[in-house]
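For this depiction, one protein chain was excluded, whereas all remaining protein chains were kept in their positions.
Right, chain A next:
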């Protein structure tokens, strides 16, 4: 080609390329799309599912804090519920009456009702993983109770501090890093664990508060009695049971435990913290332990997991023998009794007591997973897997069937690092009883 013809040729080609690159078949104006941020699934009639979408209203979300409509979750989102034979047929139905096309790529939360979860959610998880628009990092939740609980939960979510409800979900569901009361239960993690031969999946428990005003508050549904305690600690609750009232009705606390794709039980807040410790995913959290020398008092501590746990699995007489050593360190937040646990000679009393407290909790929780739930939630099978050379040998071993027969040995290494800003507690002085 001569140099004269070359330039026009390049221009024509560039023009054609520019036109074809606009993706005319796939053009979707941002303004023509609507972004649901949460999706809920309840059991429908027969084999149908009842699907609820929480849809962000862009103009309201963009209004932010300047009074343009932000501030109230109810204003920045809208809801729709449809009964359909499958997720995608439901989306199709919703597209007939929502003016904009649904785009699922902003979904942050997927909520399943407890009823559906107990029946098994494999087919829905597979559909979500297969779908290109659904994000693998969306959080998996199970709404407690019967009936349309997923819908009820989503409609109760009213973020007050966030004008953007998507940000609210991101923030509240990543709070496990500093509370330990939930976990990173993304869809992809759920799916990986659901098909795994060495561990079982978990999902965050969600519900709405059962108390309307302060006078109604009680701890009847707390798990503290099952644990043999005289009073509840902050982790002895599951979502919906927390003794609280307020404008935020929605609650997340605890985990739904699955065996394969079927929900088989629940962890309360404390068991969730212990689960995170066993995985090595416990960030830090305020944890209250009973005062070792004063039965009526407690010692709140700021606990961190500074090292991954040591985990060892052996087969003795055909049964798994699981040894775990958890390493924790803490700062003292308060000593209600005023006993000088900050001193060199007394700090070991508190450390030993904390070690026993966590060892007891871990042992109780592990026995529950093995004997009651029959589900290896902490993934000890991963340790066992390394002892085999081939995949067939490993699957023939049938770890998941052997796990319920496991025996556990738990050890906690607990160290108090800092006493906070006070080096010792001085008693209040006065003439009343109990004061000096």
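As a working rule, a contact is a pair of C-beta atoms (placed from the backbone, for glycine too) under 8 Å apart; a residue touches a chain by one contact, two chains touch by 3 or more; residues count from 1.
Convention: contacts and distances are computed from a predicted model.
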Checklist entry - What protein name does the UniProt record of the undisplayed chain give, "Multiple sugar transport system ATP-binding protein", "Spore gernimation protein", "High-affinity branched-chain amino acid ABC transporter permease LivM" or "Cytochrome c oxidase subunit 3"? => result "Spore gernimation protein"
Checklist entry - Which is it among A:85, A:136 or A:427 that touches the chain not included here? => result A:136
Next on the checklist: Of the residues A:26, A:345 or A:401, I need the one that contacts the missing chain.
Outcome noted: A:26
Next on the checklist: Touching residues of chain A against the unshown chain: what are they?
Outcome noted: 13, 16-17, 20, 23, 25-26, 132, 135-137, 167, 170, 188, 191-192, 195-196, 198, 379, 382-383, 385-386, 388-394
